[in-house]
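Comments concern the structure below.
All protein chains but one are shown at their positions in the complex.
And now, chain A:
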Amino acid sequence: MAGKTLYDKLWDAHVVRQHEDGTCLLYIDRHLVHEVTSPQAFEALRLAGRRPWRVAANLATADHNVPTTDRGRGIADPVSRLQVETLDRNCADFGITEFGMNDPRQGIVHVIGPEQGATLPGMTVVCGDSHTSTHGAFGALAFGIGTSEVEHALATQCLIQKKSKNMRVRVDGAIPPGVTAKDIVLAIIGRIGTAGGTGHAIEFAGTAIEQLSVEGRMTVCNMAIEAGARAGMIAVDAKTIEYFRGRPYAPRGELWDHAAKAWRELKSDPDAKFDKEVALNAADIKPQVTWGTSPEMVVPVGGAVPDPIKEPDVVKRAGMQQALKYMDLRPGTPMREIYLDKIFIGSCTNARIEDLRAAAAVVRGKKVARNIRLALVVPGSGLVKQQAENEGLDRVFKDAGFEWREPGCSMCLAMNADRLAPGERCASTSNRNFEGRQGAGGRTHLVSPAMAAAAAIAGHFVDVRELY
């Protein structure tokens, strides 16, 4: 019998029961909750007279709607305010731990889970949010769910699921200087497309993935969903285990030793079979910039906006034409000649301390270009913000002309007051460049934190490697 993949192992360890057609009742170890996708679930729970099955398995925070400016005055938008207050009330009523808007531990749900050790290797982690795939970076099975499933997880600590297929994306070789986890994952999506992983759980492997820090691995797994996979994951190694030592929710003492021993087994067997395999060479990967309205519409920074005429597939060609029209770009334009209006450094993809350090290293001692109307840095959590301030990164950004904000999702999806005006063009470290994602009519180019910082200084895209 062939060996098991990491996904097989995680799955098997959580099956409570299996139906004849393969549908399983899967046990959920950790349920993360935020204000946008939970109110209807709590309401349904209340209507049915139910309580959460295991209260301690839930952890909540408000991230999507919260303002990133002074919070002393609360939330100005009454609809946003109601949603955040609804979360506060639901958590209080049901006894769920919540890091509310003014808690120093508040932040983007996918940043605070691991930061607290609430996400651990070997867990099943779910959240009413597609970027739950982020937590797979620690050898966990983590995936996004809809609101009906949020209710299901609350009520039963389980979900009804069918197993996905196994896919492995290998990236091998030394990562060139100036190339980051973000560039790696954008290059992967550029290769396999936004539906390349549909129906699969992706394991990212290879020597380049091993070289990445755990935070870099989170960036890669974060965007598994942009490659079509509900879950992305990476085998546990010494770095993974070390990351959790001493975190508030992590085990301690003897229990820690016991857990760490079990975590070391969380990797695919050497003879495991994958349904689909893709391989990239790290040496070929360059800093990436998206040009269109789908993350797969991506080119190296030295490249140019592609010409739809050269695309043989008619549906794809139409998509490219539509994207060019929306983005107001002409085929053949070098990416370096694209000028920007706003810069956003933030989101669950790239708002951890290492991301901020990488951006600050580029910005230090320089000034944001005159044509940039707003350059924002939004830390992923209150603790990331504190750490950055301890290191003086806030000063580096502010001296350069960036705004230094309070933690949250912010302009990743523009549900709060941070957004693009129609027609504005933004270099963003977030994960989605869909039409209107950062504000109706706004134009988004996805890049790494270092590339966003370099673009802020130049006013247009530049190859960050030239600064090294």
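By our rule, contacts are C-beta pairs under 8 Å (C-beta built on N, C-alpha and C of every residue); 3 or more make two chains touch, one makes a residue touch a chain; residues count from 1.
Simple rule for what comes next: contacts and distances are computed from a predicted model.
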Missing subunit (named according to UniProt) among the choices "3-isopropylmalate dehydratase small subunit", "Imidazole glycerol phosphate synthase subunit HisF", "Sugar ABC transporter permease" or "NADH-quinone oxidoreductase": "3-isopropylmalate dehydratase small subunit"
Contacting the left-out chain in the complete assembly, out of A:76, A:174 or A:440: A:440
Contacting the left-out chain in the complete assembly, out of A:8, A:63, A:115 or A:149: A:149
Touch residues of chain A, complete complex, unshown partner: 16-17, 19-23, 25, 27, 29, 36-37, 39-40, 43, 48, 53-54, 56, 64-65, 77, 79-80, 82-83, 86, 120, 122-123, 128-130, 132, 143-149, 151-152, 155-158, 160, 162, 164, 194-195, 198-199, 225, 228-230, 250-251, 255-256, 258-259, 262, 294, 315-316, 318-319, 322, 413-415, 422, 432, 434-437, 440
